[in-house]
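Entry: chain A
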Amino acid sequence: GNTTATPKATEPAKKEFKVGLVTDVGGLNDHSFNFLANKGLEKAVKDLGVTKGVVESKQMTDYETNLSRFAQDKYNLVIAVGFLMQDAVEKVAKDYPDTKFMIIDSSITDRPNVASAMFKTEQCGYLVGVMAGLMEKAPAIPNALGKNTVGLVGGMAIPPVNDYIAGFIQGAKSVNPDININLKYTGKFDDPALGKQTALSQIAAGADIVFHIAGGTGTGVIDAAKEKKVYAIGVDADQNYMAPDTVITSALKGMDVATFDVIKGAMDDKFKSGNVFFDLSNDGVGFATPTKVVPKEVVDKVNDAMKQIKDGKITVSNKMPEGYK
Partner candidate 1 sequence: MRTCLEVRDITKSFPGILANDHVNLNVREGEIHAILGENGAGKSTLMKVIYGLYKPDSGSIRLYDQELNFTSPRQAIKAGIGMVHQHFMLIPALTVAENIVLGGEPGRIHYQRKENVEIVCQLAKQYHMDIDPNAKVGDLTVGLQQRVEILKVFYRKAKLLILDEPTAMLTPQEVEELIQVMERLRSQGIPIVFISHKLDEVKRISDRVTVMRAGKTVNTVETKSTTPQELANLMVGREVVLHVSKPPQTPGEAVLEVEDLVVSSGRNEKVKGVSFQVQRGEIFGLAGIDGNGQFELIEAITGLMPCKRGKIRFLGNDITSSTVRHRTKVGIGYIPQDRQLDGLVMDFELKENFVLRDFFKAPFARVGQMKKKPIEDFATRLSEAFDVRPRQIHALARNLSGGNQQKVILAREVSRDPELLIAAQPTRGLDVGAIQFIHNKLLELRAEGKAVLLVSLELEEIMSLSDRIGVIHAGRLMAILPGGQVTREQLGLLMTGVELEKEG
Partner candidate 2 sequence: MLWDALTRPDLWAATLAMATPIALPALGGTFSERSGVVNIAMEGIMLIGAFFGVLFSYYTSSAWLGLLGALFMGALVSALFAYVTVNLGADQVIVGMGVNIFAAGLTAFLLNTIFGYGGTPRETPALPNIIIPGLSDIPFAGPILGSQNVVVYLMLILVIASHYFLFHTNLGLRIRAVGENPQAADTAGLNVRRLRYLGVIIGGMLSSLGGVYLALGLLNSFEVNMSGGRGYIALAAMIFGKWTPFGSLGAALLFGFAMALSMVLQGGGVSSNIIQMLPYALTILALTGLVGRSTAPAADGIPYNPNK
């Protein structure tokens, strides 16, 4: 029983706090936001004693159905994972004003019962970009291919992916203006074989650090780096466990933290509607502790950049720089 266990839906809620989670079509196995949001929810079950219900949507039309099903069943808070659910949340939230909703990666500001968790992943993308940019500058990394090239593998050209990429490029160029950025999209989030081939071709073209923003496809990217003995940067969660010698750091997007926080807030009657931003300043995004491959002075410089962003001295845009498509 790794999934849910809720009492019968008809039973009246006593004092229990019920949280429903609707995944997008990627499902809980996506290695990315659905997985992480669910992780936050599970933590809430453990730490806060909430009751949870989880539904994996199979097609676009299921979003509305599933969200309203939770609302009908008098769930206190319903979490919609992913920007694809924006329209559905707007509709259902209007139909069920007494139910609270949280949407991840999308901005809904005109409903008092909707909280939108927005992540400034361009910021953490920037930081790992700085790290990669510095390491590409000789003589920072062992096994360097000497082509001053990094590989970026994106799933699709959609905001949750491109935010990272935009930040990464800005960060890398800020310290290493000549760096070659080899950006490819796989068009899929669930094809690790394709991810691996894509990364292999980048490595063959000289990339010695690959950064993936491609969910399950990305596991293949890390695998390629491991096989070719170059380096990889993980995404969303700390992915070092996948290949400890290969994954030097990960760009973190605290969806589990955000989910947990919003649940906790709602339980304590401190639910805040509108955009809730998660960024470096509130540890909503960040980067995983680098492995010892990354020289100390590089880490220092990254921390420095982090400070500057927090202080507002650097602003990172989530717009893709010119020339990247």
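Selection criteria: all candidates are chains of the complex that A comes from, given by their letters.
Quick notes on this structure:
Here is the rule we use: a residue touches a chain if its C-beta (ideal position, glycine included) is under 8 Å from a C-beta of that chain, and two chains touch if they have at least 3 such contacts; residues count from 1.
Everything quoted here is computed from the prediction, not taken from an experiment.
Of the numbered options 1 or 2, all belong to the same complex as chain A, but only candidate 2 touches it. Against candidate 2, in their complex, chain A makes its touches with residues 2-3, 27-29, 31, 35, 38, 157, 182-185, 187-188, 190-194, 196-198, 200-201, 204-205, 216, 219-220, 223, 227, 241-243, 323-325.
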